[in-house]
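The complex appears here minus one protein chain, its other protein chains still in place.
Should a chain be cited, it is by its letter among A, B and C, assigned in written order, with residues numbered from 1 in that chain.
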Amino acid sequence: MIKVGIVGGTGYTGVELLRLLAAHPAVELSVITSRAETGIAVADFFPNLRGHIDLAFTAPDSAALAVCDVVFFATPNGIAMTQARELLAAGVRVIDLAADFRLRDVTTWQRWYGSTDVKHACPELLQEAVYGLPEVNRAALRTARLVANPGCYPTAVQLGLLPLVEQGLVDIKHLIANAASGISGAGRKAEVGTLFSERAEQFRAYAASGHRHLPEIMQGLAQAAGQDVGLTFVPHYLPIVRGIHATLYGILNDKGLNLQEIYEKRYASEPFVDVLPAGAHPETRSVKGANTCRLAVHRPQEGDTVVVLSVIDNLVKGAAGQAVQNMNIMFNQHETTGLNAIALLP
Amino acid sequence: MIKVGIVGGTGYTGVELLRLLAAHPAVELSVITSRAETGIAVADFFPNLRGHIDLAFTAPDSAALAVCDVVFFATPNGIAMTQARELLAAGVRVIDLAADFRLRDVTTWQRWYGSTDVKHACPELLQEAVYGLPEVNRAALRTARLVANPGCYPTAVQLGLLPLVEQGLVDIKHLIANAASGISGAGRKAEVGTLFSERAEQFRAYAASGHRHLPEIMQGLAQAAGQDVGLTFVPHYLPIVRGIHATLYGILNDKGLNLQEIYEKRYASEPFVDVLPAGAHPETRSVKGANTCRLAVHRPQEGDTVVVLSVIDNLVKGAAGQAVQNMNIMFNQHETTGLNAIALLP
Amino acid sequence: MIKVGIVGGTGYTGVELLRLLAAHPAVELSVITSRAETGIAVADFFPNLRGHIDLAFTAPDSAALAVCDVVFFATPNGIAMTQARELLAAGVRVIDLAADFRLRDVTTWQRWYGSTDVKHACPELLQEAVYGLPEVNRAALRTARLVANPGCYPTAVQLGLLPLVEQGLVDIKHLIANAASGISGAGRKAEVGTLFSERAEQFRAYAASGHRHLPEIMQGLAQAAGQDVGLTFVPHYLPIVRGIHATLYGILNDKGLNLQEIYEKRYASEPFVDVLPAGAHPETRSVKGANTCRLAVHRPQEGDTVVVLSVIDNLVKGAAGQAVQNMNIMFNQHETTGLNAIALLP
Partner (left out) sequence: MIKVGIVGGTGYTGVELLRLLAAHPAVELSVITSRAETGIAVADFFPNLRGHIDLAFTAPDSAALAVCDVVFFATPNGIAMTQARELLAAGVRVIDLAADFRLRDVTTWQRWYGSTDVKHACPELLQEAVYGLPEVNRAALRTARLVANPGCYPTAVQLGLLPLVEQGLVDIKHLIANAASGISGAGRKAEVGTLFSERAEQFRAYAASGHRHLPEIMQGLAQAAGQDVGLTFVPHYLPIVRGIHATLYGILNDKGLNLQEIYEKRYASEPFVDVLPAGAHPETRSVKGANTCRLAVHRPQEGDTVVVLSVIDNLVKGAAGQAVQNMNIMFNQHETTGLNAIALLP
């Protein structure tokens, strides 16, 4: 059994990790910490877990975590970087669901996540951390000590664009990612902006001038392309709880390619990427609760613009599910163990 | 393996049955029929099933169904009654998710479901059919040939009121069931009334003067009470996809009872009924996708009125999940096999 | 022109007051205060007001308010009571949209709204304040200096029950008000409980053991009945932005009455109460943005239980619209001036 600890289990990625790990046959859930909810039974906090999880939240406790095989950080940005070094030293493997280890370049990290008061706590680990997108880094993940679990937008956008970018099929300087996220992506913090009455019956873009996920996406695409890329990324608030939909645009270098075949081939052996038949439009609900990314590729009016549609559940393939997938790879489990649930439709 | 057939798999109870049965370790999904979609792959119709179910819809076909161990009817009212006799004769057990066999009295059936043109096709089976509420009829279900799977409202309301009614704790002539259902309860028919733009940002009661589920609930409560009951049942359209919430009111004969204890005791050994701690308010989302009914009991201002809150997922405990639970009982499986999924929250 | 001031304009009742008053032909919007947003243009804060209102929020300022004809308090509970005395002394009439002056009995107020630290700041005004339900207190409102604008639930519930209670038609000790409110009723505070991801695709009751609006409703019904009443009031969170729906139950003393006629007669001359034809079910969307309360009365199965359905827009007839209606009455305007907008459907 894999002995698992979770730091920060009271947010939406936390409860989703709990849902998945409670049903995972090879996992022993050992400790779950929350400073604010210490002593509260997990199932009192998240009533869907009643009858499934008996643990209570405990205060942050290095000793209890140090005996785990793996620790997930389901915390806000800036927490994992203060504790990772010690856990790794104790032989614990670490999967961070936040952004502390996603960017390899500390200057870029500083620009998007730091401040005059906040510097990266362990920049030396940025190079070692493996970016946890199995469709790109599966081999490295097997032996990784520290995994940076990708952001939700970056997962949907990269899986959608990789075949085009890896093979140099589009104008690499004018990529467009128009994406929309369910509100659970904003987390479970008390904020006016994510109140029901601010987000229901309402749609708008945000951060059009620059979102924190932009450098993460560009880093991944640049690595795939072997060169810097130009990307315009516009996220939108979508009045649903779960789901990310990315509509991706590129200008093709060659209109004669069989894009459908290229996509099917690229993902033929991926258990969690599903290329839909030509002409289809993937639905966010078709992956609700599931670890799948579904893609479709279009070339409207036989023109030179390719449109790729990509959907994931932001809390599953965009967060907790991908983290469990990474754990499976790290601990030599079947990659799909504990991740076979069928999406809830409708 | 239990060889399973489904008649009418294109509605919401159909896709939910498919989701549950595809993951059931003891089930072999053998045939699924749909007149309208013959030849279409099930997974093309319901994309959440891609990668999980390879079957295609077939035309209605008695021979294919006759070799099944059990056939589920996920059809509109009026279909199962025309085919049940023949299947039973062939030794196939039948679970009807519609209302054809729920009412024991053919006159009552005629009043609520019949018309001058539509008479019951096999009234002789109404007495044999077992009403599939395991919390009441478990023993009879083990050997049942024909099971009438309860309606969604009746499941939520009966489970909420049974402890009071069975033990004669309330004024049996003035029960109130104020209930609200997610729109998936109305099915997947093309109708103006259930369009998104008619149901979103909107709430209203309907059928206040009498809903088809009323006689079903009254029959169940009368049996529990050993006498006729008086019930006012007002259903409402709730702008969510899944979930039923019933708020139940009764006038207590005795204010001195420990209602919390009474409820906990009544359901202590029930795997799918969860009595919440005193003071709690069950949430529909805490059972989304799960076969659980969660209950809470209140006595506001220490008065003589008891309030019971009851939630289920109308497509699971209110339909497909309860049907699988019944199948498990009928075929000597553990009652919870295939029904252990944790609800999706948020 | 009526010179109007608003204290606390950054919540949902505030923006709704602004929407209504900006279009009111007899109103001069003079000052709007907000401690937190001082200096911000109102239309930057609420973009729907762009092009309609030029004011900026100002710091709380007694002098500016003292020259108004009327001041609306769109503030949390506990603010108006600290400023009302001074404004009244300056000859300014006051309409409080919060609960500071709704309960006549200071002990009851203390129990539901006070605390060991919080005592009522001007209990001597509780007797003078006029409860602003025009359908009951129109005459007193004409000359009122201080108006306590009713709560949203209390408006919907009282308008629904008044005909029964005033005329003694029901068992006055066993009234039931099962009500559901759109989430905007919870205000625009940053709280986890009202986040989109906590309230969407979700339904539950709350405060079943006692909600602050209970004593307000009971006070109003007791006055109408001429005796104390017994009421069970269970509110629910409804996943819509605007709208309250109350489903009201009573046990009739006499089954022979023409309830439809009684309701139509009671409200025949009320401009904002609309009794629907027999058999109808009022929709929350039919009053969205409008100051109307729509009612329907049912007697299911010709039994002894009456069911009344009542809908309002919680921000209009349940708050800002009713406040403007009260202002119209106080300042001798046509009662419907500025309140004629048709509800937005769909």
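Assorted remarks:
Everything below uses one rule, namely that contacts are C-beta pairs under 8 Å (C-beta built on N, C-alpha and C of every residue); 3 or more make two chains touch, one makes a residue touch a chain.
Quick caveat: nothing in here was measured; it's all calculated off a predicted structure.
Only one residue in the set B:E201, B:E283 or B:D313 touches the chain that does not appear here, and it is B:E201.
Which of A:A41, A:I176 or A:I262 touches the hidden chain is settled by the complete complex: it is A:I176.
Checked against the full complex, the one of A:E16, A:E198, A:E216 or A:D274 touching the unshown chain is A:E198.
In the full complex, the hidden chain is touched by chain A at residues 174, 176, 178, 180, 197-198, 200-206, 208-210, 230, 232-234, 236, 238-243, 245, 247, 249, 251, 279, 281-285, 288, 296, 298, 300-301, 303, 305, 307, 309, 311, 346.
Of the residues in chain C, those that touch the hidden partner chain are 12, 15, 19, 22-23, 46-52, 184, 200-201, 241-242, 274, 276, 282-283, 285-290, 292, 294, 340-346. Listed for chain B, the residues touching the missing chain in the whole complex are 12, 182-184, 186, 188-192, 194-201, 239-241.
What we mean here is this: only the chains that are shown with their structure count from here on.
In the CA-based superposition of chain A onto chain B, the rotation angle is 180 degrees, rounded to steps of 5.
Computed from the mean C-alpha positions, the centre of chain A lies at a distance of 45 Å from the centre of chain C. Touching two or more other chains at once are residues 197-198, 200-201, 239-241 of chain C.
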